[in-house]
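Next up is a structure, given as structure tokens.
Missing here: one protein chain of the complex. Every other protein chain is in place.
Letters A, B and C mark the chains in the order given here, with residues in each chain numbered from 1 onward.
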Amino acid sequence: MIDKFRSDVLSVVDAVPSGASIAVGGFGSSGRPDALIDALCELDRRDLHVYVNNVGHDFTGVGRLLHEGRLRRVTASFPILQEFYDEYFAGRVELELIPQGTLAERMRAGGAGIPAFFTPSGAGTMLSDGSFTLRYSPEGGVAEHVPAKETRMINGREYVLEEGIVADFGFVKAHKADRKGNLRFRLSARNFNPMAGMSGRTTFAEIEQLVDVDELHPDDVHLPGVFVDDLVMSTGKAPATDEPAAAATRKAS
Amino acid sequence: MIDKFRSDVLSVVDAVPSGASIAVGGFGSSGRPDALIDALCELDRRDLHVYVNNVGHDFTGVGRLLHEGRLRRVTASFPILQEFYDEYFAGRVELELIPQGTLAERMRAGGAGIPAFFTPSGAGTMLSDGSFTLRYSPEGGVAEHVPAKETRMINGREYVLEEGIVADFGFVKAHKADRKGNLRFRLSARNFNPMAGMSGRTTFAEIEQLVDVDELHPDDVHLPGVFVDDLVMSTGKAPATDEPAAAATRKAS
Amino acid sequence: MTDTIPAPAPVTGRTREGIAERLAQDLQDGYVVNLGVGIPLLVPRFLPADKEVVLHAENGVLGIGGDADPHEADPDLTDAGKQPITLIPGAAITDSALSFAIIRGGHLDATILGALQVSASGDLANWYVPGKNPAVGGAMDLVAGTPQVWVAMEHVDRKGRPKIVAECTMPLTGKGVVTRVYTDLAVFHVVDGQLRLVECAPGVTPEDVRARTGAPYTEHLAG
Partner (left out) sequence: MTDTIPAPAPVTGRTREGIAERLAQDLQDGYVVNLGVGIPLLVPRFLPADKEVVLHAENGVLGIGGDADPHEADPDLTDAGKQPITLIPGAAITDSALSFAIIRGGHLDATILGALQVSASGDLANWYVPGKNPAVGGAMDLVAGTPQVWVAMEHVDRKGRPKIVAECTMPLTGKGVVTRVYTDLAVFHVVDGQLRLVECAPGVTPEDVRARTGAPYTEHLAG
């Protein structure tokens, strides 16, 4: 019978080899799957290609992977972390910078069997014309550019062809899950998590609460268990309570 | 202040001119916006292009539009209704037949600012090679084919380029709504409704229940009010009660 | 396909239920499966109690429990055939775009479909008989996206003509998509674009199958 919950995060993440590509949920530290990322460090995985919106701050999240030299490439929209740029300009990590909406749509498309789509975002800019630096040379100067993207005029407007992202693994953080892998997120911690879960050929979700299999109403599931392979408990901060939204909701002035 | 609820369906639907294109939610009679469709008949609108999965049965739903001769073209995946085919073969209505997943994705793409995407569905078939009959001649024989679609080999596989659908109007049926237009659907009546709501330049939703603006938790909104212009009450069957899902959920044998 | 194959001697293979029962043995615990109309809809009756197979309907239902009794029928809860259904605990509802993201993105394990014809290379024709009313539904998405496309059908049509043919003469649903064929007479696998006969039904000989099959194939029978 289907029971996707595992007690040991290391034995789950052990399936990720060095060199793997991983789509990672989270926006800033909100909804970031730290337990799964930390397990990559514990297991000494290296040479990783991470699709993620932000690289984190200090040495948490993807920032820890960076700090420990575990990243080959980052595909991101907003990798604001000085140490990341230091590594990028030194030629020790590659940066494929893409618009945030393109990142979300590419993850979804890959998970949805759409190999490519046209988008107006980034048309006529350095992020589509082949002039953005993917990798600097350790000796200084540009080693490689992000290739120019195919463009097309449609109804008089220029669009860029972007590819769906099918990552080897998806790393997700969710608020609640049942043992079938059905996930529910909380407030703006949802963000990229459903997309990362769709994008991974194999997807792991770390969760704050494991609930009975009949607790999530079928209409309340944000990402169905069919996208999720293994569940582990999240670590760190105490699980958020259920109803701070009410407290956080007040009349706009 | 934002209050999208209107008491008179006819004055809402009056904005739809003859000749308009309309993306319509529903799968069979489940989640079908009959009040909005019926208003088109009351207002004697004609020459309509409808994007919808099914044409309905008997003379309800889109079937009523057909029966009253109000349709110019149907873009659908499963237009099973003998009278529809009679009209199609007689050259009185056009049929753009597309795979069901392509219909859903085209509506979503149009609403998401994606003008075109590649899909494997329909590659190497009559639904992409230009041989399907869009319109028969009243004198018999084929008057016009659906044009052949652009195809491309990507990673050794053939894909078809499909266009996003931006319809003049979206017609949606929802279970609950607040006055800001936030929508929630119930069970499999959700189906194409969020897509139709995204696809319409202007979107109307008929609803079973109008709830207070703080009743829908922000995590429980299936389609945000930003996609919805006007709300009207649904007609016909009594609003579904809230929890038949529990009654309908039982252990699988 | 031809009308002129001489009628072979009568042979009795599996019933429609028997085809479904045989196929059900090959479904693995934990599979998420979409079922087409016809013989595929008989499959759930034959799932062993120790296997959990999750049934998907393309209108956005993951976890069909079964047909709803009339007293519990809910117009907001139907399968892809518009029939009232129930849900299992752990069921989830999606919109149509996400439902087909699941299908096209390869997140189902198998789809079980009926067929008009299957070709020697695994082409499938199952949506349209020219001259009749055309409708496709989700068939082309299902065969494009699902890793395992299993056909469950009668071995020959009502006129005795083979439905497994060298090349489909009916309009295609997808090219090279079928991975297995379960009929009243036999089980075929498609491996590297070629048909293999892997099993004959009880009381059916390889010669019986050969006489009723219009496509070249190789025999890979166990034992």
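Following the convention adopted for this analysis, a contact is a pair of C-beta atoms (placed from the backbone, for glycine too) under 8 Å apart; a residue touches a chain by one contact, two chains touch by 3 or more.
Note that the structure is a prediction, hence the values are computed from the model and not measured.
Undergrad: Among the chains in view, which touch the chain not shown?
TA: Hidden chain, whole complex, touched shown chains: A, B.
Undergrad: Which candidate, A:Ser21, A:Thr119, A:Thr203 or A:Ser234, sits in contact with the chain we can't see?
TA: Considering all chains, including the one not shown, the answer is A:Thr119.
Undergrad: From the listed residues A:Arg108, A:Arg135, A:Lys149 or A:Lys180, report the one that touches the chain absent from this view.
TA: Hidden-chain contact among the options goes to A:Arg108.
Undergrad: Go through chain B and note every residue touching the omitted chain.
TA: 1-2, 108, 110-114, 178-180, 182, 198, 213-214, 216, 218-219, 221, 224-227
Undergrad: State which residues belonging to chain A touch the missing partner chain.
TA: On the side of chain A, residues 27-31, 53, 77-80, 82, 85, 95, 97-105, 107-108, 119-127, 132, 158, 175, 185-195, 222, 237, 240, 244-245, 247-253 touch the unshown chain.
Definition applied: only the chains that are shown with their structure count from here on.
Undergrad: Give the label of the chain whose average Cα location is farthest from that of chain C.
TA: A
Undergrad: Looking at every pair of chains, which two share the most C-beta contact pairs?
TA: B-C
Undergrad: Work out per-chain C-alpha centres and flag the one nearest the whole-protein C-alpha centre.
TA: Most central by this criterion: B.
Undergrad: Determine the centre-to-centre distance between chain A and chain B, using the mean Cα coordinates as centres, and give it in whole Å.
TA: Whole-Å distance between the two chain centres: 32.
Undergrad: Taking each chain's centre as the mean of its CA atoms, how far is chain B from chain C in angstrom?
TA: Comparing mean C-alpha positions, chain C is 29 Å from chain B.
Undergrad: Express in whole angstrom the distance between the two chain centres, defined as the mean CA positions of chain A and chain C.
TA: Going by mean C-alpha positions, chain A sits 36 Å from chain C.
Undergrad: Residues of chain B touching 2+ other chains?
TA: 105, 119-120, 185-187, 190, 222, 245, 249 - these are the residues of chain B that touch more than one other chain.
Undergrad: Could you check chain C for residues that touch two or more other chains and list them?
TA: Chain C, residues with two or more chain partners: 52, 63, 87, 89, 91, 93-94, 97, 100, 103-104, 144-145.
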